[in-house]
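One protein chain is absent from this view; the other protein chains keep their places.
Then we have chain A:
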Amino acid sequence: MVKIYGLGVLYKGVNSATILKSAYNLQSFSIFQRGSVQEFMGFVSKTIVERTQPASRQSVKEGEYMLQVYVRADNLAGVLISDHEYPNRVAHTLITKILDEFTAAVPASQWPTATEDRTDFHLLPEYLTRYQNPREADALTKIQNDLDETKIILHDTIKAVLERGEKLDDVVAKTESLSTQSKLFYKTARKTNSCCNF
(Lines give C-alpha, C1' and ligand atoms only; values in the text may rest on other atoms or scores of the structure.)
Protein backbone atom coordinates (compact mmCIF):
# COMPACT_ATOMS: atom_id res chain seq x y z
CA MET A 1 0.00 0.00 0.00
CA VAL A 2 1.24 3.47 -0.80
CA LYS A 3 -0.43 5.91 1.49
CA ILE A 4 0.21 9.10 3.44
CA TYR A 5 -1.39 9.29 6.87
CA GLY A 6 -0.18 12.64 8.02
CA LEU A 7 1.75 15.77 7.16
CA GLY A 8 3.10 18.26 9.65
CA VAL A 9 5.17 21.41 9.85
CA LEU A 10 6.94 21.84 13.18
CA TYR A 11 9.34 24.20 14.86
CA LYS A 12 12.26 22.70 16.75
CA GLY A 13 12.73 24.85 19.83
CA VAL A 14 15.53 24.61 22.33
CA ASN A 15 13.97 21.90 24.48
CA SER A 16 10.89 20.81 22.64
CA ALA A 17 9.20 20.97 19.28
CA THR A 18 5.85 22.56 18.55
CA ILE A 19 3.44 21.75 15.77
CA LEU A 20 2.78 24.74 13.53
CA LYS A 21 0.39 23.04 11.14
CA SER A 22 -0.72 19.50 10.45
CA ALA A 23 -3.15 17.49 8.34
CA TYR A 24 -4.19 13.85 8.65
CA ASN A 25 -5.84 11.20 6.54
CA LEU A 26 -7.49 8.83 8.98
CA GLN A 27 -10.19 7.34 6.80
CA SER A 28 -9.02 3.80 7.35
CA PHE A 29 -9.32 4.01 11.14
CA SER A 30 -12.60 3.62 12.94
CA ILE A 31 -14.24 6.76 14.19
CA PHE A 32 -13.50 5.79 17.78
CA GLN A 33 -9.79 5.47 17.13
CA ARG A 34 -9.25 8.55 14.99
CA GLY A 35 -8.83 10.94 17.90
CA SER A 36 -6.20 8.77 19.54
CA VAL A 37 -4.41 8.00 16.30
CA GLN A 38 -4.18 11.67 15.45
CA GLU A 39 -2.97 12.58 18.90
CA PHE A 40 -0.41 9.83 18.72
CA MET A 41 0.85 10.88 15.31
CA GLY A 42 1.27 14.43 16.58
CA PHE A 43 3.19 13.11 19.57
CA VAL A 44 5.48 10.95 17.46
CA SER A 45 6.15 13.83 15.07
CA LYS A 46 7.24 16.03 17.94
CA THR A 47 9.38 13.31 19.49
CA ILE A 48 11.16 12.61 16.26
CA VAL A 49 11.81 16.26 15.43
CA GLU A 50 13.26 16.78 18.90
CA ARG A 51 15.68 13.92 18.23
CA THR A 52 16.79 14.96 14.77
CA GLN A 53 19.81 17.22 14.27
CA PRO A 54 19.23 20.46 12.36
CA ALA A 55 20.06 20.28 8.64
CA SER A 56 19.44 16.57 8.34
CA ARG A 57 16.91 14.14 6.93
CA GLN A 58 15.77 10.88 8.43
CA SER A 59 13.48 8.05 7.35
CA VAL A 60 12.42 5.88 10.25
CA LYS A 61 10.55 2.64 9.86
CA GLU A 62 8.29 1.60 12.71
CA GLY A 63 6.08 -1.44 12.13
CA GLU A 64 4.08 -0.85 9.01
CA TYR A 65 4.60 2.90 9.21
CA MET A 66 7.34 5.11 7.94
CA LEU A 67 8.28 8.48 9.39
CA GLN A 68 10.03 10.94 7.14
CA VAL A 69 11.62 13.92 8.85
CA TYR A 70 13.55 16.88 7.60
CA VAL A 71 14.80 19.52 10.00
CA ARG A 72 16.23 22.53 8.24
CA ALA A 73 19.20 24.52 9.50
CA ASP A 74 16.80 27.28 10.60
CA ASN A 75 14.96 24.77 12.84
CA LEU A 76 11.84 24.55 10.72
CA ALA A 77 10.90 20.90 10.38
CA GLY A 78 8.60 18.83 8.22
CA VAL A 79 7.24 15.38 9.03
CA LEU A 80 5.46 12.97 6.73
CA ILE A 81 3.88 9.80 8.09
CA SER A 82 3.25 7.15 5.48
CA ASP A 83 3.31 3.41 5.13
CA HIS A 84 6.65 1.83 4.36
CA GLU A 85 6.11 1.54 0.63
CA TYR A 86 5.86 5.24 0.00
CA PRO A 87 9.01 6.16 -1.95
CA ASN A 88 11.43 8.05 0.32
CA ARG A 89 12.60 10.28 -2.48
CA VAL A 90 9.12 11.55 -3.19
CA ALA A 91 8.37 12.03 0.48
CA HIS A 92 11.43 14.17 1.06
CA THR A 93 10.85 16.21 -2.05
CA LEU A 94 7.35 16.91 -0.85
CA ILE A 95 8.57 17.94 2.60
CA THR A 96 11.13 20.32 1.10
CA LYS A 97 8.46 21.82 -1.09
CA ILE A 98 6.05 22.30 1.80
CA LEU A 99 8.69 23.91 3.99
CA ASP A 100 9.61 26.32 1.21
CA GLU A 101 6.03 27.33 0.79
CA PHE A 102 5.55 27.61 4.51
CA THR A 103 8.53 29.94 4.79
CA ALA A 104 7.07 32.12 2.08
CA ALA A 105 3.68 32.27 3.78
CA VAL A 106 4.64 32.65 7.44
CA PRO A 107 7.52 34.93 8.50
CA ALA A 108 10.30 33.29 10.49
CA SER A 109 9.87 35.65 13.43
CA GLN A 110 6.49 34.06 14.18
CA TRP A 111 7.72 30.46 14.26
CA PRO A 112 8.90 30.20 17.88
CA THR A 113 5.64 31.47 19.29
CA ALA A 114 3.05 30.34 16.76
CA THR A 115 0.37 27.79 17.54
CA GLU A 116 -1.58 25.55 15.23
CA ASP A 117 -4.83 27.49 15.06
CA ARG A 118 -3.14 30.86 14.64
CA THR A 119 -0.88 29.82 11.76
CA ASP A 120 -2.17 30.93 8.42
CA PHE A 121 -1.18 28.14 6.04
CA HIS A 122 -3.77 25.97 4.37
CA LEU A 123 -2.03 23.94 1.72
CA LEU A 124 -1.43 20.74 3.70
CA PRO A 125 -4.79 19.02 3.10
CA GLU A 126 -4.42 19.63 -0.61
CA TYR A 127 -0.95 18.07 -0.71
CA LEU A 128 -2.18 15.21 1.40
CA THR A 129 -4.75 14.26 -1.21
CA ARG A 130 -2.64 15.02 -4.25
CA TYR A 131 0.35 12.97 -3.16
CA GLN A 132 -1.60 9.87 -2.17
CA ASN A 133 -0.55 8.49 -5.52
CA PRO A 134 2.99 9.77 -6.03
CA ARG A 135 3.15 8.56 -9.61
CA GLU A 136 0.33 10.78 -10.65
CA ALA A 137 1.48 13.75 -8.64
CA ASP A 138 4.91 14.20 -10.10
CA ALA A 139 6.94 12.86 -12.93
CA LEU A 140 9.74 10.60 -11.80
CA THR A 141 12.57 12.49 -13.46
CA LYS A 142 11.50 15.72 -11.92
CA ILE A 143 11.57 14.23 -8.47
CA GLN A 144 15.05 12.83 -8.87
CA ASN A 145 16.44 16.18 -9.89
CA ASP A 146 14.63 18.17 -7.27
CA LEU A 147 16.04 16.61 -4.17
CA ASP A 148 18.95 18.52 -2.72
CA GLU A 149 22.25 17.11 -1.54
CA THR A 150 21.29 16.39 2.07
CA LYS A 151 21.58 12.67 2.55
CA ILE A 152 18.66 10.74 3.93
CA ILE A 153 19.60 8.67 6.96
CA LEU A 154 17.60 5.45 7.09
CA HIS A 155 16.63 3.73 10.34
CA ASP A 156 14.94 0.39 10.61
CA THR A 157 13.20 1.12 13.86
CA ILE A 158 12.40 4.07 16.00
CA LYS A 159 14.73 2.68 18.70
CA ALA A 160 17.70 3.90 16.69
CA VAL A 161 16.46 7.48 16.91
CA LEU A 162 15.75 7.58 20.61
CA GLU A 163 18.54 8.42 22.97
CA ARG A 164 20.50 5.59 24.47
CA GLY A 165 18.56 3.66 27.08
CA GLU A 166 15.34 5.40 26.20
CA LYS A 167 12.36 3.23 25.28
CA LEU A 168 9.33 4.33 23.31
CA ASP A 169 7.06 2.73 25.90
CA ASP A 170 8.63 4.89 28.60
CA VAL A 171 8.47 8.02 26.50
CA VAL A 172 4.79 7.39 25.91
CA ALA A 173 4.13 6.68 29.57
CA LYS A 174 5.95 9.83 30.70
CA THR A 175 4.54 12.36 28.28
CA GLU A 176 1.83 14.79 29.22
CA SER A 177 0.75 15.52 25.70
CA LEU A 178 -1.20 12.28 25.33
CA SER A 179 -4.55 11.62 26.95
CA THR A 180 -5.02 8.44 28.99
CA GLN A 181 -7.30 7.22 26.24
CA SER A 182 -4.51 7.54 23.69
CA LYS A 183 -1.96 5.90 25.93
CA LEU A 184 -4.29 2.96 26.33
CA PHE A 185 -4.77 2.86 22.59
CA TYR A 186 -1.01 2.65 22.15
CA LYS A 187 -0.85 -0.20 24.63
CA THR A 188 -3.64 -2.21 23.04
CA ALA A 189 -2.26 -1.57 19.56
CA ARG A 190 1.05 -2.98 20.75
CA LYS A 191 -0.71 -6.06 22.00
CA THR A 192 -2.73 -6.73 18.86
CA ASN A 193 0.30 -6.17 16.66
CA SER A 194 2.32 -8.70 18.59
CA CYS A 195 0.06 -11.65 17.87
CA CYS A 196 -0.15 -13.06 14.41
CA ASN A 197 -2.81 -11.37 12.41
CA PHE A 198 -3.22 -12.98 9.02
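To be clear about the criterion, contacts are C-beta pairs under 8 Å (C-beta built on N, C-alpha and C of every residue); 3 or more make two chains touch, one makes a residue touch a chain; residues count from 1.
By our rule, contacts and distances are computed from a predicted model.
**Q** According to its UniProt entry, is the unseen chain "RAB17, member RAS onco family", "Protein prenyltransferase alpha subunit repeat-containing protein 1", "Rab5 GDP/GTP exchange factor" or "Elongator complex protein 6"?
**A** "Protein prenyltransferase alpha subunit repeat-containing protein 1"
**Q** From the list A:Thr18, A:Gln33 or A:Thr103, pick the residue that touches the absent chain.
**A** Among A:Thr18, A:Gln33 or A:Thr103, only A:Gln33 touches the chain that is not shown.
**Q** Check each of A:Glu85, A:Asp100 or A:Glu126 against the chain that is not shown and name the one that touches it.
**A** Residue touching the chain left out of view: A:Glu85.
**Q** In the complete complex, the non-displayed chain touches which residues of chain A?
**A** Within chain A, the residues that touch the unshown chain are 1-3, 27-28, 30-33, 85, 87, 132-136, 140, 181, 184-185, 187-188, 198.
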